[in-house]
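Written out below as structure tokens is the structure these notes cover.
All protein chains of the complex are present and in place, except for one that has been dropped.
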Amino acid sequence: MLTPLFDLGTYKREPRFTNGFYQKDILSVSQFSKADLDYIFERAQEMLAMCETWGTCDLLKGYTLACVFYEPSTRTSSSFIAAMERLGGKVIPITEGIQYSSVSKGESLIDSMITLEQYCDVIVLRHPEIGSSATAAKYVKAPIINAGDGAGEHPTQALLDLFTIQRELGTLDGLKVAMVGDLRYGRTVHSLTRLLSQYDVSLRFVSPDTLRLPLDLMNELIDKGLNVRETNKVSDVIENADVLYVTRIQKERFSDLAQYEEVKNYFVISPDLMAQAKEKMVVMHPLPRVGEIEYKVDKDPRAAYFRQVQNGLYVRMALLAAVLGQA
Amino acid sequence: MLTPLFDLGTYKREPRFTNGFYQKDILSVSQFSKADLDYIFERAQEMLAMCETWGTCDLLKGYTLACVFYEPSTRTSSSFIAAMERLGGKVIPITEGIQYSSVSKGESLIDSMITLEQYCDVIVLRHPEIGSSATAAKYVKAPIINAGDGAGEHPTQALLDLFTIQRELGTLDGLKVAMVGDLRYGRTVHSLTRLLSQYDVSLRFVSPDTLRLPLDLMNELIDKGLNVRETNKVSDVIENADVLYVTRIQKERFSDLAQYEEVKNYFVISPDLMAQAKEKMVVMHPLPRVGEIEYKVDKDPRAAYFRQVQNGLYVRMALLAAVLGQA
Partner (left out) sequence: MLTPLFDLGTYKREPRFTNGFYQKDILSVSQFSKADLDYIFERAQEMLAMCETWGTCDLLKGYTLACVFYEPSTRTSSSFIAAMERLGGKVIPITEGIQYSSVSKGESLIDSMITLEQYCDVIVLRHPEIGSSATAAKYVKAPIINAGDGAGEHPTQALLDLFTIQRELGTLDGLKVAMVGDLRYGRTVHSLTRLLSQYDVSLRFVSPDTLRLPLDLMNELIDKGLNVRETNKVSDVIENADVLYVTRIQKERFSDLAQYEEVKNYFVISPDLMAQAKEKMVVMHPLPRVGEIEYKVDKDPRAAYFRQVQNGLYVRMALLAAVLGQA
């Protein structure tokens, strides 16, 4: 008879909140009602307060996250790792080489996910193929958080964007939000737009002609009765915007480079442009930027893109705690 | 005189169990007696119970693992990382880039291992060269756990395989175990076979002619008086097998592809084949699979390959705790 290692009688890990998000997958922004958003944002505020007071806590003690990135994304993986660690949970970081290991031996994504599920309580998945997280979620019992599935969704980015607007401006209703840049391929724009369409907002879409918002999304907004309008120049919207959500315009999208050179300056945010904006507005960007916002703008108190990054930490902490039944 | 940072008088980290595995290297299955296996499996059962009740614990608080993978193996490295973290130990994960850093500057494996030893209490090592863990163990004081040395051994895989059979069927004696696939090069088959040869088992080896079990291993089994038999088709063994241990057959092993196409179907586990098997048997696989077991088999309760993965976690937890004197 061996000396027992543990006296297990004293404590059992249990979910504390089993309604709402407990054991749910986070796959798409479309699954979030306004009440859901309110809930997550309220929890995110608590996370913020905790981080400022304690730095870390033990809320997710006993839980393990597998953070699986089939394509590198330092910002997103770091954010999830920091979120789990600050909550006192454990992290298995699989942010590299995965394509060179099991996958290159021909293993299917499903098998990989079911394998990792044996070691952990929740999985964060970034994968280049659209629908990959949804597919994984069908086979895996542990909650899956979609951290980007190619041209598909990146729901936690949209949630942190919305949370940022709310924190910066105190409300989501009655705002004029201008989306700038590549509105055709930019999935962050599409997801945020869908979330915003639940609120009483006016939307302005600023893009080159070839990178306009997809037809079906535009029609969706019009059907909902939202006040929408499209234009080619930031200068058309800067004076009235409460939010300027800027994204990258990729040179590669233009078959005619001359055309790119011609239009690109209409989309660069400069101090001169900011001088025309309201005193109380916010400039956001999902980052990385490559020239769309001049560095000189960083000192402007309305430049919210780094606070936006920090909000991602709090929103992801709230989501992790929620799907594990601890928030 | 500085304000001291610590009051060290209150506690000292000490080994609790100094017999058996304390400070031992885990290099080969051949070092495990039946009593050793019993011990590790009993500890693994405790780990399982702890994980289900608490999730994580503090048994290895104060200890640090360097998890060093010179070739990527997400499954194995994740398993060791999760094992150490669930025990409350710290992990230095070195699962990438190692070949591009010090090693590419010409540093020897030994120097790298002695260096890492300065930071940690135990080292898990995966390295493509046969004998690398044994060599490292000669020079390094901290216990080394071999996580695969090329064509050599991968002892923790064999231990988790054996533990799985015991958990699934309640015993190791009196069983009929069929090994299927590439029996010539498959190191997991060789290691598990050696462990099983300590028990009262019948062994059936199912492979293409060119991938039969190596002569010396076969003779070893015969010398021990084990009931062994070889065949070319799974259908020959399916009715009587208690355990079907399936491995990959690599196309590349065949110089004549027509031959590969001819034989490959004899080794694929399908629901039809499963219908011929005993009600109480288990299908195992070291994973990744690439077609040897049809996905439809996954729902069969006898499909044990994902539970096998989870058992790896518990066995590795037991080993880590044992070599550090905490189990």
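Just so it is clear, A and B label the chains in written order, and each chain counts residues from 1 on its own.
Assume contacts are C-beta pairs under 8 Å (C-beta built on N, C-alpha and C of every residue); 3 or more make two chains touch, one makes a residue touch a chain.
Quantities reported herein were computed from a predicted structural model and do not represent experimental measurements.
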| item | value |
| --- | --- |
| Absent-chain contact - pick from B:Gly62, B:Gly131 or B:Gly150 | B:Gly62 |
| Residue in contact with the excluded chain [from B:Cys120, B:Ala158, B:Val180 or B:Ala327] | B:Cys120 |
| Touching the absent chain when the full complex is considered, from A:Ile81, A:Ile144, A:Val237 or A:Val297 | A:Ile81 |
| Touching residues (missing chain, whole complex) on chain B | 2-6, 8, 11-13, 61-64, 66, 90-94, 96-98, 100-102, 105-107, 110-112, 114-121 |
| For chain A, the residues touching the chain missing from this view | 17, 39, 42-43, 46, 49-50, 53-57, 59, 72-75, 78-79, 81-82, 85-86, 93, 95-97, 248, 287-290, 295, 306-307, 309-310, 312-313, 321, 326-327 |
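Simple rule for what comes next: only the chains that are shown with their structure count from here on.
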| item | value |
| --- | --- |
| Length of the line joining the C-alpha centres of chain A and chain B, rounded to whole Å | 38 |
